[in-house]
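Sharing a structure below in structure tokens format, with a few things to ask.
For this view, one protein chain was removed and the others were kept in their places.
In this document, chain identifiers A and B correspond to the written order of the chains, with residue numbering beginning at 1 in each.
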Amino acid sequence: MSIILETRDLAKSFGAVTAAANINVTIHEGEIVGVIGSNGAGKTTFINMVTGYLKPSQGSILFRGKEMVGLSPRQVTREGICRSFQVAQLFPELSVLENMLIACSMLGGNLFNPFSPLKTKANLQAAQAALDDYLIGEYAHAPVSTLPQGVRKLLDIAMAMVGRPSLLLLDEPTSGVAIEEKFGLMDTVIKAVINSGAASLFVEHDMEIVSRYATRVIAFYDGHIIADAHTTEALNHPQVREYIIGSELHREQAEGVRYAAN
Amino acid sequence: MGSDRTPIFLCAALLLLLVVGLFIPNWLVFLFTISMAKGLVVLGLILLMRTGLVSFGQGLYYCLGGYIVGISGQHWGITDVALVFLLVVLAATLLSSILGLLLCRYREIFFAMLTMAFSMILYGILVKSEKLGSTDGFIIAQATLFGWQPEVEASGTWIFALAVIITLVALLVMHLYFRSPMGFGGEAIRENEIRVEYLGVSPRRLIYIKYVVAAVLAAFGGAITAVAAGHVDPEMAFWATSGEFVFIALLGGTLHVAAPLVGAFLIEIIRTIALDLAPYTWQMILGGSLLLIIFFLPKGLWSLLPKRREEEGL
Partner (left out) sequence: METLLAILIDGLVYASWLFIVAAGLTLVYGVMKILNMAHGSLYAIGAYSAASLVGWYFGSGHPPWGSFALFIGGAVIAGMVTGLIIERGVLRRMYGRDEVVMILVTYGVLLILEDVTKLLWGVDAYFAYQPYGMIGRVRFSDLTFAGYDLTLIAVAGLVGFALWYALNRTRQGKLLRAVIHDREISLAMGINVTRIFIVTFIIGSALGALAGGLTAPALSVAPGIGIEIIILAFAVVVIGGLGSVGGAAIGALLVGICRALAVHTYPQFELFIIYGVMAAVLAVRPQGLFVIARARKI
């Protein structure tokens, strides 16, 4: 399969902190890649660099052979890379439907027509259908600020998918979502991604989810990639077991205690 | 989609105003005209406020519009309203498209203070220019329309009619605009710029456009005020003038296009009374009510009305 994204020697430092170094990642068309690594390992920094939010200190990012370094998030989006966020980035005072309508009009390119209303019947139906695809149609008229995390995360991803990206980067899609809802959410999202034919990369802390949905895993540790292999192989990598999975277990235990306490 | 009744309502209201204008005393006609002029400025301001930007400097364009009218009459001998207003639009577009380049990079406090600084620069320049009458300003030549010179006694009425027509057009256009994707784009920027950027749209470009539109509306307001009052002075660019626009915008709220008009009219009446009863209390009244509005009615007076339903306009 052909390569869709390739980063070469990507690096980013914030003053003395090295958030990423020697990042060489290759993603193929239609591939679904899991990214693991403890907090502060540089996963979000990687996504921020690929989508133009951060300018790399060095290195290059080739998307279908085209250099992405130096483009703004808006231009990267237009090229076909969309993303979701660790903390869902929505329009909190507007309703779910309005959020989706705005996403459709902006990504759909009919923004600069000042005299046709946004809320035409056709637009409303399209937006409602997009929400239904992600099983959040029932919340259409609720203001986003009143929604539970799981719905926000789904809306965040659904809005990114409106752009029909060929590469979708998901930054911790299940963080903040109740444990019993995590698999449902990932089922919905991954199904939609596969249907659209896009390649996807998702950051995840739960190894069960990683092994269920990813065909390949990239492990970040302290700004470096310590493993990049098929899922089972990567999860059994000694360094990954020592540095990442061990600490994730602690984290899960801690979370478990918290849930029990609630 | 037939139930968007706002345009019909607007046309009816303003036509009614046009008819009423023939029968009411001159001072009231003048009051209506000025309210509409200020309402136009506030309409532009609301465009910015829906985007989350407060401009404390719309007086810049209000004054610019007024002075262009004055200068073209007194110094260039152009009194034809159509031509003069064209000049006003050009001037406002030109200035705002230059200043907008800087301003579209700023938000919140920065935007508020920089806009205010710009209008105070114009104020400073005008106060110092003897040729333009310094602090006193100057009288404006009588306006004509396509070569027709109306009688002096009737001028109030036909300027009023002109204001009604311009206001009607502006309100209709803005009503459509606010419901369009671009109108909602403003709200999107106010709510979350990062998301807008990741939806492939440049918030700066949208803000830039909105800033220019707001400037043109403000300049129209200034031009109408100048023609109606027959006089301009630097006070039009003064911070307190811009502040009054902000106040009217907050009073009216951002939920309906006609709100600025109602707000402006209320303010004009209260001011007339307040200035009569007790000088040096007008700003105090404004400031006090501003605090009360912010405290009790964050969405303006219109938030007293029930929230309109989501499917509005279908």
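Quick notes
Everything that follows uses one rule, which is that a residue touches a chain if its C-beta (ideal position, glycine included) is under 8 Å from a C-beta of that chain, and two chains touch if they have at least 3 such contacts.
In this text the structure is predicted, and so the values were computed from the model without any measurement.
Across A:63, A:85, A:139 or A:243, the residue that sits in touch with the chain not pictured is A:85.
When the full complex is taken into account, the listed residue touching the unshown chain is B:54, out of B:54, B:248 or B:262. Not every partner is drawn; the one left out touches chain B at residues 52, 54, 56, 102, 105-106, 108-110, 112-113, 116-117, 120-121, 124-125, 194, 239-240, 243, 246, 250, 280-284, 286-288, 290-291, 294-295, 298.
Methods note: only the chains that are shown with their structure count from here on.
As a whole-number value, the distance joining the C-alpha centres of chain A and chain B reads 44 Å. Residues 1, 4, 176-177, 179-185, 187-188, 191-192, 194-202, 310-314 of chain B touch chain A in their complex.
On chain A, the positions that touch chain B within their shared complex are 51, 72-74, 77-78, 82-83, 85, 89-95, 97-98, 101-103, 105-107, 110-121, 124, 141, 159-160, 163.
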